[in-house]
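In what follows, a single structure is set out as structure tokens and then discussed.
Of the protein chains in this complex, all but one are displayed in their positions.
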Amino acid sequence: MARAPRRRRLVLPLLCLLFQGATALLFAVFVRYNHETDAALWHRDNLSNVDNEFYFRYPSFQDVHVMIFVGFGFLMVFLHRYGFSSVGFTFLVATFTIQWATLVQGFLHSFHGGHIHVGIESLINADFCTGAVLISFGAVLGKTGPAQLLLMALWEAVLFSVNEFILLSLLGVRDAGGSMTIHTFGAYFGLFLSRVLYRSQLEKSRQRQSSVYHSDLFAMIGTIFLWVFWPSFNSAPTALGDGQHRTALNTYYSLTASTLSTFALSALVSGDGRLDMIHVQNAALAGGVVVGTASEMMLTPFGALAAGFLAGTVSTLGYKFFTPVLESRFKVQDTCGVHNLHGVPGLLGAILGVLVAALATHEAYGDGLQDVFPLVANGQRSATSQAVYQLFGMFVTLVFASVGGSLGVGLLLRLPFLDSPPDSQCFEDQIYWEVPGEQEPEAQGPLRAEETDT
Amino acid sequence: MARAPRRRRLVLPLLCLLFQGATALLFAVFVRYNHETDAALWHRDNLSNVDNEFYFRYPSFQDVHVMIFVGFGFLMVFLHRYGFSSVGFTFLVATFTIQWATLVQGFLHSFHGGHIHVGIESLINADFCTGAVLISFGAVLGKTGPAQLLLMALWEAVLFSVNEFILLSLLGVRDAGGSMTIHTFGAYFGLFLSRVLYRSQLEKSRQRQSSVYHSDLFAMIGTIFLWVFWPSFNSAPTALGDGQHRTALNTYYSLTASTLSTFALSALVSGDGRLDMIHVQNAALAGGVVVGTASEMMLTPFGALAAGFLAGTVSTLGYKFFTPVLESRFKVQDTCGVHNLHGVPGLLGAILGVLVAALATHEAYGDGLQDVFPLVANGQRSATSQAVYQLFGMFVTLVFASVGGSLGVGLLLRLPFLDSPPDSQCFEDQIYWEVPGEQEPEAQGPLRAEETDT
Partner (left out) sequence: MARAPRRRRLVLPLLCLLFQGATALLFAVFVRYNHETDAALWHRDNLSNVDNEFYFRYPSFQDVHVMIFVGFGFLMVFLHRYGFSSVGFTFLVATFTIQWATLVQGFLHSFHGGHIHVGIESLINADFCTGAVLISFGAVLGKTGPAQLLLMALWEAVLFSVNEFILLSLLGVRDAGGSMTIHTFGAYFGLFLSRVLYRSQLEKSRQRQSSVYHSDLFAMIGTIFLWVFWPSFNSAPTALGDGQHRTALNTYYSLTASTLSTFALSALVSGDGRLDMIHVQNAALAGGVVVGTASEMMLTPFGALAAGFLAGTVSTLGYKFFTPVLESRFKVQDTCGVHNLHGVPGLLGAILGVLVAALATHEAYGDGLQDVFPLVANGQRSATSQAVYQLFGMFVTLVFASVGGSLGVGLLLRLPFLDSPPDSQCFEDQIYWEVPGEQEPEAQGPLRAEETDT
């Protein structure tokens, strides 16, 4: 009886200190400013130079940064007794993942001369990797402790980066907004992990797996910041100029359609025509996921609307009909429904990318073909071939996510000395946090006369 | 008894699907990327070209986007049982309006070669139209269902766009931040609509027409994001360079003055010197509205302060003294007080624009006169003439708003098969939403020993 609290007392801080010490050491040895960030390498003349990407990318980066911390953090606050953990563990896991992803991605993408060179792109990429980890967090929300989540992030960030490197650098797959690399990967990684961590006795905590009125409003803060800034998410790493412009536009339109279809379907599938806040909080965002791959391509505004409409529809139906099946038939307990918001829309987005890539022509893209499909523009590939590579990239991602989320980290997270909550204390802040009451300590009557008048 | 729920069950989803299908079809036929968004038309060389407006306007667009969804959405959450509807219907109505406005404004402003050409300006303009629709929503908040609101948006977006086209393109009126086209139009459209939908039995729902402590805090999220980003709202469509710069500055100063005067007046007009949160949530923003027309002009920093001070004062007095009269004398039930925040400050802003335009000289504006008053710069008009046109624009707006909000849509929204709430269920989420309780299902005592230790 005495050992468990001591374990919990020490595992998390020791892991934090160990991880921080290790990344700091690796930063000291390997990480350097890149040529736009280093005072000695950069020149003021560069400001008028289009090579200076900082000013073109920084506003989008900040939007993405808000999405990661405010968006994901508050989206998961919907559980009525898990708000501290949702926003707090998002904070913890994201900050570690950012440091760790900077290293892993740096070794794969910007390692030369013995050093990793960091700049604004590093920040965007690290935030993207963090997005995938937080998607996985959504699948296991309430059933894992912070130390478990840090171990998950340690492993997932490596797999994420390797998968991303294989797709983008080796296979020449296009996936700017990460339908595959971020959403599909993060969702299935989390779902397979949730399968390994299946709790047959989760009923004991079921009364806490629901929202209250104001926790749903807090969650809408997350939803709306994600929704509003998603055009920046998909466009943050695209080619400057028309690429970023078009990506932002497509994402904007797609999201409007997924929101309309979410409202339509939510009312349709309920028994009495009432809307379900869970659908609005989540499925409305599927339009951003589904154009993660294709929004930089010549999708057309109509294509964006159609894709968003499909994603919102499928996602809402998933929340209504498939989430229960996922638990009862497949033993996957998906707390936030990431399968519906990121998994299926991510796969649809990958397939949409296959289709749009197959239709790419020199007429449709002009000089811009070099930016969107450089291997096609250079004659190294046909559009059909590019489409096949896109499809292959989706399967590679599924393999990485499923194997990584089950075999690898699943077993690790079952180690007994970690801080997994007991079945009866899932979705409960008190096990990890000092929690104040919800009510004021004293009843608040009107002020007494002598107090207001003195 | 069985028919009403079925009606409610089908009207909203059918309307969503119908509207989405129609706009998608129109998008397929008419909407194309503009020359900065199309891969085949844009060239990387453009990045160093000042014609590439995307990078100069995108940050402001994102600020406006936050204002529309976070700002308006949460500002209306102040009602204690209407938070889901406030933020949810904002989401629904805004997403439809964006699509629809893109089409209507596109036909009026960027239709050539048989196509509407969309780019970053389309997004800003669609968000602006949405702002007007959401202002009208504020007037009828709690008394209209989502299907009614979609019909309102359908009609209002058309009138908004036609009025905007008449003012800006035909009359050569200047109204960057929309004191007339957005605020005056949206407010009086909503108020006339509210008059047509007058409910003599609204007393039955009066106990729900109030805030609770935390709903007022949620509303402040909306207020502050509106307040903070308003400089971007007014400057988003202005001329690049000094125009955007000056507009942002003027709006910033005006808002500080309206906030100070709101606090002063709120304390002055209350019986006991206590501040009223309704004033702070709303009247503090009037400084942004009042310089919507004039902030791109040479208003001077002092002029901005004076205008903001006046607007905050008038708005606070309006909330205190005029809103009750509006209901008792004019039978206009104005839930959010849009008359005080958008109506009167919008009219004051229009008049301020008349005055500042009348004072425009070649000395004061130099080469910049071309950007702010091109017809005056070209010698087609005198400054006085421009001022008269500005004034005429205000009256045109009032005619469009009043006739459009009463005759047109007012009757449509009274159609019996729509989802208007009964008098006793206004300001109530439960009629449209699955609503969880406010309290946790179980009392949360301290954890029992066996739970924390296992």
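Chains: A and B, in written order; residue numbering restarts at 1 for each.
In the analysis below, a contact is a pair of C-beta atoms (placed from the backbone, for glycine too) under 8 Å apart; a residue touches a chain by one contact, two chains touch by 3 or more.
Keep in mind the model is a prediction, meaning the values are calculated, not measured.
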{"item": "Per the touch definition above, residue among B:118, B:141, B:332 or B:431 touching the missing chain", "value": "B:431"}
{"item": "Residue among B:14, B:171 or B:228 touching the omitted chain", "value": "B:228"}
{"item": "Residue, one of B:16, B:176 or B:220, that touches the chain absent here", "value": "B:220"}
{"item": "Contacting the left-out chain in the complete assembly, out of B:36, B:127, B:175 or B:276", "value": "B:276"}
{"item": "Omitted-chain contact residue, chosen from B:25, B:170 or B:240", "value": "B:240"}
{"item": "Missing-partner contacts on chain B, residue numbers", "value": "1-2, 4-5, 48, 50, 55-56, 59-60, 63, 80-81, 207-208, 210-214, 216-217, 220-221, 224-225, 227-229, 231-232, 240-246, 248-249, 252-253, 255-257, 259-261, 263-265, 267-268, 270, 272-277, 280, 284, 298, 300-302, 305-306, 309, 363-369, 371-372, 422, 424-425, 428, 430-431, 435, 437-438"}
{"item": "Missing-partner contacts on chain A, residue numbers", "value": "5-6, 8-10, 12-14, 16-17, 19-20, 23-24, 27-28, 31-33, 36-44, 46-48, 52, 54-55, 58-59, 62, 65-66, 69-70, 73-74, 77, 83-84, 87-88, 91-92, 95-96, 98-99, 102, 118-120, 122-123, 146, 214, 218, 221, 272, 431-442, 444, 446-447, 449-454"}
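Keep in mind that, in the parts below, only the chains that are shown with their structure count from here on.
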{"item": "Inter-centroid spacing, chain B versus chain A (mean Cα positions, whole Å)", "value": "31"}
